Every structure is written in structure tokens, then in C-alpha cells.
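Sharing a structure below in C-alpha cells format, with a few things to ask.
Note that one protein chain of the assembly has been removed; the remaining protein chains are unaltered in position.
Moving on, here comes subunit A:
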């Protein structure tokens, strides 16, 4: 609990004022969730649905208005790759059942390659061991539109009587408890709502307010972060060419970033293309035709192939074949983009963030507010849902042990479990970015050889995909 002691000084400044003005009403909610996007709303659902909190008042506060597009079966440019592990959580929460079949597209295969050599990794869903009966046996991930998923969460939320949803609500004057050793248990969190006279108190504040979290700043926890100086260009595109284009996700590492295509069915795909800031600006300005042409060039060109590396790869391939190790995909046949849907091109900045502590007394961070990752692994949302599962499990366990709501031991257990699970991922993603940005011959050779050997070792590949899809 070294961390807690450290916060004593940080907290002091937030809790000086005395707010017991005459005639001021205090409203108490047992748990308040700040941020009504995917992770915040899912947290509220998971808490309210848990028997441990069925008798508790849970409040979900969102600044924006919560509204959805007319046609939820239409794909927008924000698509999440939901792993089987996250699916299990969504099924348990009754959210998955609210999604119609055409809103979740099954991806059965994932091909990863680069532009300096033709070494490629080919993951198939059949490499995964299934513990769920009702998942199609060879699913790598489910591609789900952001609006459809959020809508499903809110549909489930409406069924739970103990959630109070407050949209278009801004909270101000948040005061986190001091951790004065004499005043234990810590005081409750108090806050006000903009334009409302009452004072609100809560036993536990859950912050799901995104990577730029205001609550995290208030908590005073150290946040390690940097910008990748990259933007992610997103769009919905039409594909042509391959027969299995509807079941395969493609990802190509380029020196300027990563281009990825998530299949959406009917030869449509969602493009997620991370690019250095300047390039991204230029690409967004291109006309639709030029955009498609540039994209195809980045997906298919072989001009950067390093001949030396290629011949070494060819040699090892022959040797490996002779001892019986075969690659699952000998040559990548990338899809060809034929059109980009109008008005779907957009971009958002990329950065990495890691809060050194996810919890302080009575306050906890979930999702992007605690950890922000590069989208190349497609894990941001999955990490967030895993946070929710872990947090609710620990809080419910503590409730059934008779601990006080907002008990620090349960929060610490959540923090320990999540950081232990996430840090290796964050390091691996960082490592991948740096390895693939490098154009030096030894690095290119090493990574190409590594990828080629890995691709022919089903056991290792299986382990990796199992690790990534928990």
C-alpha cells in the first residue's frame, strides 16, 4: 500500500472546503459511473445485474446526449474486433443477446504481413480451442459496429431497475476523500451537478471517461503517456478479389504505420490505417479515387522487398519444408479495394497511456482512462471489458465478504490483477511498433525469419492466439 501513503499529500488539496451549507440537500448513490460510452455503460450494467449490487443505487453520468443512428444494421467507420473472451462477458451480462445476427460479423482468419519481405503469419480460428458450444468453431473475433454495441448495452441497461441514467449531465466540484490515517474509513466522494443545487455523495466513483480522464487528473496518479505522432485513418471500403475476403482480417505492417482491414460481410470492410500525422492529413484530403489507389498501393506493392532477406527466407523455407515444417500460408494475396464509402473517412490521434495506479480510495479507473493502447492489436475495447469483468467480480466478492462498499482491498486486488494482465500486452504492442518501424537489414531479417518460423509452428501460434483472445 505504498501507493496509498503517497496519495496522502496529493489528495490534501482537493478536500479543504467545507460544504455543509445550510439547507443544502445531499443525494447519495452507492456507486457512480462517470462516462456513458461502451465501458462506462457496461460497468453500470454489470454492477446492476450482479446479485451483490441488486439492492444498490447505481448512477451513470454522461456528458453527451445518448442517441443512436436510424439504421443500426448499417456499418459505420468504427468497428470493434470482439474476442471470444469478451463475448463470454457480454453473454453473461445479457448484452450479446441484444445484438442481431447481422450486427456481428464473424472473422475466421487473420493474415499479418509486412512490406520488406513476404514473411507472413496466418491465424485461423480453427487454431483456437473452444469452450463455448454456441460459437462457430473457427471464430478469431467478432466484428461489431460501435453504435450497435453501444445500443445493445443501453437496451440491457433499460431492463435494470437500479440504474439511474443521467445523460447531458456535467459534474463539477468533485472531491475525493483524503486518506487521513485518523479518519478511516475514508469519507465519501462528493460532487455537484452543473446547474443543480444538490450535493451528491457516492461510496465508489468509477471513472470511464476516456484516455483524457479528468478524474484521473484529480486522483493525482502518475500517468505514463506519449503520443505516437500518428493518426488512425478510418473508413468503410468495398473489397474485391478473394473468395474468403468476408472471413479474413488483413493487417500489413508498413514503416509509416499499420494498415488493417476488418471484414464486415458482403465484401465490405472497415479500414483502420495508422499513419504518421502529416501523411494522414494528406490522405484525408485526397479524392475518393486517389484514396483508393493509394490504399491499394500500400496493401499490395512489393517494391520495398529486400532481395537479400527474400533469398534467406527462401532458403530457410526450403530447409523447413524438407524437415516437414510447412507454413500455413505461403504467399499473401492481399485484397483489392475497389471503392470507399462516401462520408466515412475520418481520423483520430493515437497515443499510449498507462496509469501507474488504477485505484485510490473510493475511486477507480476503467478502460481507456487507465490504459490507452495502439489499435494495431485491436484490443482497446477488449481490455476495457476485461477491466469491467475483473472490477465487478472483485467488488461483488468483497460485498459477499461483508466489506464496506468501496473497500480498498478489493480495489487493490482489481488493480493488481489488471496491471499484471495488461502490462505484458502493452510492452508487446510497443515492441511490435518499434520492430516494424525499423528498416535496418538485420532487424528486417530477424523479424522476417521469426515470423516465418512462427507461422510453421502451430503450437506456438495457437498459444499466441489463445493469449490474445482471452
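In the analysis below, a contact is a pair of C-beta atoms (placed from the backbone, for glycine too) under 8 Å apart; a residue touches a chain by one contact, two chains touch by 3 or more; residues count from 1.
One rule holds in what follows: contacts and distances are computed from a predicted model.
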* To do: Would you mind picking the UniProt name of the chain not drawn here, from "Ubiquinone biosynthesis O-methyltransferase, mitochondrial", "DNA replication complex GINS protein SLD5", "N-terminal acetyltransferase C complex subunit MAK31" or "Adenylyltransferase and sulfurtransferase MOCS3"?
  => "Ubiquinone biosynthesis O-methyltransferase, mitochondrial"
* Asked: For the chain left off this view, which of A:280, A:399 or A:468 is in contact with it?
  -> A:399
* Sole residue of A:54, A:319 or A:338 that reaches the chain not shown, by the stated touch rule -> A:54
* Structure fact -> It is residues of subunit A that touch the chain not shown, namely 1, 4-5, 51-52, 54-55, 179, 181, 184-185, 399-404, 408-409, 412-413, 416
